[in-house]
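For this view, one protein chain was removed and the others were kept in their places.
Now for chain A:
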Amino acid sequence: MTWYLGDLIPYMPLLLQGLWISIYISVLSFVFGSVLGLFAYLAKASRWRVLRGISGAYIEVVRNVPLLVVLYLIYFGLTQFGVNLDPLWSTLIALTINNGAYVAEILRAGFEAVPKGLREAAHALGMNSAQTFRYAILVPGIRNVFPAMTNQFILLFLFSSVASVIALPELTNQLLRVNSETLRTFEVFTVGALLYYVVSSVLAIGSRLGEKRLFRW
């Protein structure tokens, strides 16, 4: 068999639809995961040992268990307890849990890297804790986490392909389907790789441009 893309043309709408679902689940779980990550970070930085412990354990577990296994646990495992989540929700939950742990670490690293002197200068000017955070820490912290956060989003987008194994019709799942219908395996996955690549690179470039525009200092 030679290289031939013609067979794929009728399936392009399907693939783009799959791509759309991939983007959609990535955005949602990035948003949910960032909120979760923010709380996990705050818990880990808090004064209460119990909160620190819970948050630390969560981060450790996520970083040491494959995402795919977490997804199986949620989608197949929970049915044993009568919890039947559909593929979409299972994926969103698994990706959110996964992303939250990494976001917590990104926030910790980024905010710890804000020079201590800024906090002191703010205090010395009479700012209370909230004002100090708002005026002295927040923006430098956001700048510190920005590149890692956009990078994390790209990783999440690529990882979202695991959802194909539980038949969520995102891009990889659609690739498998088109492959079985056309048997143009090499072409199908090349096109798929290209779609992932294009979206990721556009995001990466956008991130760098955004960084330049947002942080002119």
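Note that a contact is a pair of C-beta atoms (placed from the backbone, for glycine too) under 8 Å apart; a residue touches a chain by one contact, two chains touch by 3 or more; residues count from 1.
The rule we apply is simple: contacts and distances are computed from a predicted model.
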Protein name, per the UniProt record, of whichever chain is missing from view ("Peptide/nickel transport system ATP-binding protein", "Acetolactate synthase small subunit", "ABC-type polar-amino-acid transporter" or "Lactate utilization protein"): "ABC-type polar-amino-acid transporter"
Touching residue (missing chain; options A:Ala136, A:Met149, A:Ile166 or A:Val199): A:Ala136
Contact residue for the chain not shown (choose from A:Ala121, A:Ala167 or A:Leu209): A:Ala121
Positions on chain A where the hidden chain makes contact: 115, 117-118, 120-128, 131, 135-136, 139-140, 143, 215-217
